[in-house]
Structures are given as structure tokens and as C-alpha cells.
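For this view, one protein chain was removed and the others were kept in their places.
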Amino acid sequence: MQVTITVNGLPYTREVEPRLLLVHFLRDELNLTGTHWGCDTSNCGVCTVQLDGVPVKSCTVLAVMADGHEVTTVEGLERDGELDAVQKGFMECHGLQCGFCTPGMLLTARWLLDREPHPDEGTIREAISGQLCRCTGYENIVKSIQRAAEL
Amino acid sequence: MSFGRMHRKEDARFIRGRGNYVDDVRLPGMLHGAILRSPHAHARILSIDTSAAEAHPKVRAVITGQTLAGLNLAWMPTLSNDVQAVLATDKVRFQGQEVAFVVAEDAYSARDALELIEVDYEPLDAVVDARRALDEDSPVIRDDLEGRTSNRIFDWEAGDRERTDAIFAGAEVTINQDMIYPRVHPAPLETCGAVADFDKVTGKLTVWCPTQAPHAHRTLYALVAGLPEHKIRVISPDIGGGFGGKVGIYPGYVCAIVGSIVTGRPVKWMEDRSENLMATAFARDYHMSGEVAATRDGVIQAIRVKVLADHGAFNGTAQPTKFPAGFFHVFTGSYDLQAAHCEVTGVYTNKAPGGVAYACSFRVTEAVYLVERLIDVLAAELGLDPAELRLRNLLKPDQFPYTSPTGWEYDSGDYIKTMRMAMDIAGYDKLRAEQADKRARGELMGIGISFFTEAVGAGPRKHMDILGLGMADGAELRVHPTGKAVLRVSCQSQGQGHETTFAQIVGHELGIPADDVEVVHGDTDQTPFGLGTYGSRSTPVSGAATAIVARKVRERARLVAAAMLECSPDDLDWQIDESAEGRAGSWAVRGDPASRKSMQEIALAAHSALELPDGVEGHLDAVTVYNPPNLTYPFGAYICVVDVDPGTGQVKVRRFVAVDDCGVRINPMIVEGQIHGGLADGVGMALMQVMAFDEEGNHLGASFMDYLLPTSMECPSWELGETVTPSPHHPLGAKGVGESATVGSPPAVVNAVVDALAPYGIRHADMPLTPANVWRVIQGDPFRTDLAIP
């Protein structure tokens, strides 16, 4: 099937099988490998991207379901050479180690701050509770998002 | 900046989605592999029919054990001198074992083709419970090994049995406790995988693979595949977490290599999450029975331990050769004992191989859990506060270096100071008062303590090797004419931030900005030999190598500086100027500090036409190999506070205080991050992570729906403290910290929960302390956490 998906502001038209997962569309068709995958069951959240501005797990969305919609990936966060506040926050507060969960965390953080510019610790923890991190014990991810709120 | 909180260099790519993990590697003409796995835990393979899969239009090759047998590759050596099937030929021995490998034009077609392979199995009885593995009527799993008539792998002991038994015979008080450290999995968020590219013309094999030990992999591939080692290049790209699960060689890697050799095209293989949990290295699975002998006033005299170690179907534990139970015999912990003895029996079961993985420091994890649980059981027996009991028995600063009853030489420590700091941060006495109030109201609150001593940085080559490869690490340092440096090391970051900390070490030693140092790692064609990153060994071994190679460069610079300043090298002093811009190092004439040459000036001169004295080579490059004289022994005191809901058994970790002493901290920000992660591991293992098996050997934790990892909601905000007792033998005084918190935290959580349950007369409960488990423990009817819940 032919699909047209707007990714990071640019429309991409591709011929795909209906079964192609959105995460593979992004990684394999568009070579946007910043979006990772870590499980098959929508538990780990490392595949999180924004679909029409809302974070979703792209391993559980078919590319055909995103036809005509807008997707934002980690590659779309930096604008005109300027890092997004969440990217800066994660760098400043050591919010990442291996970096594998980071893109998904950044996209959820961006969404959270768009809706709630100054979230408290509990709100942040709840917002990222569907995304696993094996390195940071979440401490510095929470701090990074708090820092991003100040930037 | 040299040592200190420097932001990480590697973050610039990760926050932009520009990391390069193995699944991001794409090569022209690349094919995709997928593995067919056994649905049975134990079964004879009667036949495999691959014809339908081969007929799939996008399939390029189907490889079975028989194909591999023809190449003499059906079996491969493990890291413990056993063999493991690459693809099963005779039997399958665990659920999820590799049976066939399909290579297709794309990953989806490879998966489709797996469904077209027909395997006829004759199911056999499975050995699931390690405690039954040695029963007379237990099926023999490894009938491939000649002469094997039981599932016993080894019996091993350490310590002084006679002396220990004698102390027990005369002891005023003895306690004993059985406990399981259940089978868990490191579960890095990136699964394992490989891209293999064999160039038939040059005979060169390149393997991209997220390995924690690229050089060891290269040598093993040479041994397994019979390829000349100089024609093998292993590239370990960015790794999405390792935690010990990416040390060994998995059958999928070998299959990808064979697939590339057979098809003449690059082959990528990526396992899915279920494959990762079912077939790659598990950790722990220790069934322990411990005893303590003590005086009535709480002086611990001796510890005696028996262990049944479940190694799965192939003995693939990754630890130094001489130690089949890893460093478990460091189980006397942080205490001053007269004697100790342990016996460990390793057995085969119908489960995946592994055992040493998951930030365990070669089984110090199991040892610390054992001793820290035993101390609490003893405290309950004696009616003593567990903090007080520990304070009475902790080693004193003047006892270091301390030789333990099982032969370890602890390098340095000031344990009581660390313990006191943890108690102060926690407000220990106040917590006990709060607990007393709550208990009076029928509420369950628990305070758990763990004091651990780690043994990391393997290790001295006279004692430690893996498959004959000594555990020394090389380092190469090049200083370019403009004073910028490139460090090449063998260790491999999986998130530890080596590109930053190792640059800081070089910057510190050479007096140049860390930003001027590039760290090259993860490519065997570009780095010197070394055994990799696991067992918290990067800073203790490769970090030491880095400091020493930088000091060699500094000494070479001294000779050049002497030529520049026309003086004797002996008349020069190394001078460091700290400023806001950073740390500038120079060689200066003694008594005339204005006459000096900076490292940048020296570097340029070393590459220039400057006439150098006889015997002084030009340039500043240096190489070294560091063979550690001893392990390093980081330690720490952890205090966990929990609340337990008696009606549901739910546990909430309210606070967690961690005071770590890992010697000198190169980058405290990174050290704290490592500790945070390990603490979350401890909460996970103590409360939810477990891989149990039903009686047929079905894996009951084969996805993230069933193998639960802690989220941001289960983790409290960690409260850290720090003491610094430098290692006397490490050139920087550093000790390694990567695994400390994973080792030290589980007993703190378990001790807290058991403490909360003390009003019920409970002294022990096995991990994981799920709501169901806690409730059943309260009812006095606990279940085996490593088996299916009946």
C-alpha cells in the first residue's frame, strides 16, 4: 500500500506492506534510527514517538495506521541547530547512560512540558512510567525534565 | 577540568538520536537472519524438514545443526571450558534453544520462513528444579559428553573446613537459613544481535556486535571458526546496556557469521525480547544454605555455607577459570571472622546457560546477599539491632590490608565511618522510633541495612584468566603535534561514559583539557588487547592502564622539555596550574618556574626538527599493559525503608540511603549515575524480577509482560552519601563502582521487608517479594519463587 506520513515536518511517501510496524517504517524506510525498539509487547517504551503530537509506542502502531498523520521522532527535536530544552536538560543532568531509552524519554518529556510547563516530581514519574530505563534508576531523568522546565 | 563533574561527551550524539547501535548498522546487500527455537525444554530431535522454508522466494539459506556439523561448527566452546550447541543436532536442552537459522532478503520474510520449518521432537522429561538435578532417576541432560552419568558439573570448596567446624562445635549461638537467589536476567533494553560480513576475496571477517569484550570475542571466533585472528575484526558499536549479558558469544553470532560465509553477503541477526530472556545469559540461580556461629553478645566467629548452583544446560558461566563459583567465596563480607568454609555444587538443568551476568562481580552479589541476610537472622536471634550487630563486627581501619578467611586481600577500608554516615543520613534512631509507633498501631514499616564489600577489577594474571586469556588490559596513547591526544583502550562502554572519564584521566595526567582527548574503543583493529568491560573492571584495570600510559607520555615529554630548556631532565618539576579554563600542565625548571614548557609546546617540539639527545625518541606516543597487582575492594552501607500493606502484601520502598566508597571518583556525576542504576536493580530483584519455570521447563518470564523491571514509580528518589578511601595499589586510588549498588542493594530491600514482617515472627522471605509472596509469607505458607506458583 502507498502511505504518506509526515515525519519531522516533511512528507514521505512509500509503498509498504500493511503489516509494517511504524518503528520499522521510521528506521528502515527513512533511516531514522534514533527511534529504537526493545520489546515486542509495548512494555519498554524505547520506541516512543509522537503521533499527531501525542507519544505512542511505535512498535504497536502499523505504518498504514499513520498514513496521513504526523510523526515526530528524536531527530525532529532540534530546530535550526538549537537543541530542545529537554535535550539540554538531559545533557546537563546526566539523564542518560547507554542512551537507548533516551529518544523515547525525550519525546514524552517534551509532550509533558507542553501540557504542564512545571510538573512536580510525582507528575514526571507518572508520565515516564511506561518507559523503562535500565541505567539511571530514573533519578536523573526526573531531574533532567525538571531542569528542562527551567530552560 | 580533570577529575570532577564533567558533562558527558557521548551525550551529544545520543540526545539527537545519532547513536550507532548494532541494529543501526546497514550494509549494501545485507541479508537478515532469524532463529528457530525449541518449544521444548528437553526433547530428542527426530527430524528437521527445511524444504518449505528453502522454497520461500525470499529465503537465501537455511542452516541447521547438520549443516554446521559439516563445517565442524555445531558446537562451540563456552567460557567455562564446556561446549554449547550452536544449533542443536541431537537434543534440545532448554526451551528457546537454537535449532535452525534462516537467512532471507528482509527481516519479516526471515520470520515468516521460520513457520515453514517442521521439526519432529520426541519430548523427554525435563530437569527443572535444581534440587532434583542430582536425583538418581533424573534424566542425564548432557549425554553428548562422553562418560557422563549425572547432572553434576563440579564440586568446589573454599576456606578451612576443620577450623570452621571446630568453631561451630563450640559456639554459644548458631543460626542457619536457607535462601534462594532466584534466576534473573540483566535484560538490557537493547537485545543482542550481530552483523557479520565475510569478504571472500580478502578472507576478512568483520563482525559488528554489542559485545562487552571485543578482543575476547575476536580470539574466540578465531578458535571457533578456525579463521586466522588477524583476519577478524570485531566492532562493538554503541551498546544499549550490557550489565554482563553481553560478555559471552551466543549461537546467533556464530550463525550470522556462517550465514555470511555461506551466502557471500553481510547478514544481520537481531534477537527479539523473548529470545533475549529465554536464551541469553541469565544470572544467579543460587540455592544457598548458610550458618553463622557467634557469641551471645554478638561477636560473629564463623560462617559455613552450602550452595547448589543451577548452571542450566551448558556450563557457560563467564568467570576467571580457577573459580567455578566466581568470587562467591568472598562471602565473609565486611566482617572480622575467625574462619569460614563453603561448598558449591554446580548442576545442569534444562534451562538456558549463563549464571555470571547482571552486574554480579562474578557472584559477589550472591555472597553479599547471603551474608547480609544471615547477619539479620542472627540479629533477630540475639535480639540485637541489626545496625548495632554490624557495627560490632565490621572490620576496623587498622586491619587493612586484611586477609579474609577464604584468602582475599582487602586493599583498604574505613567501614564504620561509612556505616555511621548512612545511619546519619537516614536518621536511623528516628526511623526506629517511628517504626515502634507504627507497630503499636498495627502498621508494617521496615528498615533494612546492607553493608557490602565488593571485589572488582579482575584481575592479577597469575590468578585470573578466561579460557587462558590473562586479564590484563592494554592502553595506547598518541599525542598529536598540537597537543591533542587519542587514547585507545580495550574496554567497552555500555553506558558507563568511558569517552568522558578516560579522557579526564588523560587530561589529569597530561595537564591538557579532557576535551582535547579522544577515546577510541570498541574496534579490535584500532585498539590494544584487553578483556573488556564487566566485573566493574574498566576503571580498576583499563583506567589504571590509561593513567600509566599517560605517565609514560609525561616522562617522554620531560626528556623533550629538557632538550627544549637545555637542562637536565632531573632538574624539571611537573607543574599543574588550575584555572577557570582548566588544568594546564608543564615541565618547569626547578627553582625557576617561569622557565617551563607546556604539554602543547612539548608535543609540537617532539614532532619538530628539534635536536633530541641521544636515546630520546621523537614523538610522545606510548603503549602499556596493566596487570593489576590485586583486586580493588569498594564498599558501602545501604539503608532501605519500606512500608508493607498487611492486607495485600504490597511493598512500597519509601526511602533508600546509599553511602558508597569506591575510592577516588574521577567523575562523581557518572559514579552517582552508576549507583542510581544499581539501586533500581536492587529494588527490581528484591520485589519483582524473576524467571521461574513450570514442571515441563516452560519459561514463565519470557517477555516484559512477565519479567517485570522496575519503573519510575517503584523507585524512590535515591539519597546518596560518599566516603573516599583510596585504593593503595591503583595508580589513581580508584576502585570501580559499576556493580556496587546492584550487589549491595537487594539485601537492604529484603532485610527491610523482613524487618517489617517481624511482628509475625518472620526471619526470612525469598526474592522476589511480590504482593502474593509477602502475603503467603505472612500466612506462614511461602511458595518456591523459582517454580510455577501452584
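Every chain is named by a letter (A and B) in the order it is written, and numbering of its residues begins at 1.
Here, a contact is a pair of C-beta atoms (placed from the backbone, for glycine too) under 8 Å apart; a residue touches a chain by one contact, two chains touch by 3 or more.
Note that contacts and distances are computed from a predicted model.
Of the names listed as "Cation/acetate symporter", "Carbon-monoxide dehydrogenase medium subunit", "ABC transporter ATP-binding protein" or "Aspartyl/glutamyl-tRNA(Asn/Gln) amidotransferase subunit C", the one that matches the UniProt record for the absent chain is "Carbon-monoxide dehydrogenase medium subunit".
Counted over the whole complex, the shown chains touched by the missing one are A, B.
The chain that is not drawn here is touched, among residues B:Ala158, B:Met270, B:Ala458 or B:Met599, by B:Met270.
From the options B:Ser236, B:Thr711 or B:Thr742, the residue with contact to the chain not on display is B:Thr711. Seen from chain A, the chain kept out of the figure touches residues 1, 17-19, 21, 23-24, 37, 40-43, 45, 48, 51, 54-57, 59-62, 64-65, 67, 108, 126-127, 129-131. Of the residues in chain B, those that touch the hidden partner chain are 107-108, 111-112, 115, 270, 272, 274, 647-650, 687-688, 692, 700-701, 705-706, 708, 710-711, 713-714, 770-772, 775-776, 783, 788-790.
Heads up, the rule we're going with is that only the chains that are shown with their structure count from here on.
For the pair chain A and chain B, the distance between mean C-alpha positions equals 29 Å. On the side of chain A, the complex with chain B involves touching residues 17, 19-20, 24, 27, 31-41, 43-44, 46, 73-75, 77-78, 83, 87, 90-92, 94, 96-103, 106, 121, 124-126, 128-142. Chain B makes touch with chain A in their complex at residues 7-8, 10-21, 23-24, 26, 107-108, 186-191, 238-243, 272-274, 494-497, 669-670, 672-681, 703-705, 709, 711-713, 715, 717-718.
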